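One protein chain omitted, others in place.
The block that comes next holds chain A.
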Amino acid sequence: MTVETQPQFHVLAVDDSVLDRKLIERLLKTSSYQVTTVDSGTKALEFLGIQDENSENAASVSPHHQEVEVNLIITDYCMPGITGYDLLKKVKESSSLRDIPVVIMSSENIPSRISRCMEEGADEFFLKPVQLSDVSRLKPHILKKSVKCQDENQNQNKSVTTISSPTNNVSGNKRKATDDGICSERIRTRYSAGPVTIV
């Protein structure tokens, strides 16, 4: 059994598709990340310790600190309930969580969507299907945030944001470029076994 000389970084992956969850989990674990997957933005917020006021399980606000440190959040954009964009906003509004880098994944290449996410503070925007080459770009964002930055002006240290494009996306998506943030109505039967998978 090899001894880990470096601490493993922990990524929270959010996607309502069980297939995509399996894929992102494998991609991340292959890249030596510890992974937690959840199937909704609501569950992601619960895991992070923020209570979502729109949550179906409207219990009293939990004051506990998240027990496991999360080094990066990677989330699908289009999800039933709260979208990846909503999740991004909530994370950036939280004083305890705003420094966690957030990456958005989407199957649709809509420029206005991408710029909205970047403006809201997303560190990367990946086009699906996500590949190993995309995952290899996560480390700098995690390391950047974990280093105590002496410089007050964060903008100087912000890396140039790039948008990845999968090589097999042959024909460009000619759908309407307008995107007011509303995903097409998602009707998905939840048949995944457990809500949270910590591996």
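Note that a contact is a pair of C-beta atoms (placed from the backbone, for glycine too) under 8 Å apart; a residue touches a chain by one contact, two chains touch by 3 or more; residues count from 1.
Going forward, contacts and distances are computed from a predicted model.
*Asks:* Name the absent chain as its UniProt record does, using one of the following: "Sorting nexin-1", "Histidine-containing phosphotransfer protein", "Large ribosomal subunit protein bL32m" or "Cytokine receptor-like factor 1".
*Replies:* "Histidine-containing phosphotransfer protein"
*Asks:* From the list A:43, A:90 or A:128, which touches the chain that is not on show?
*Replies:* With A:43, A:90 or A:128 as choices, the missing chain is touched by A:128.
*Asks:* Provide the residue numbers of chain A that touch the chain removed from this figure.
*Replies:* Against the left-out chain, chain A lists 17-20, 22-23, 26-27, 30, 78, 107, 128-129, 131-132, 166-168, 171, 173-176, 184-189.
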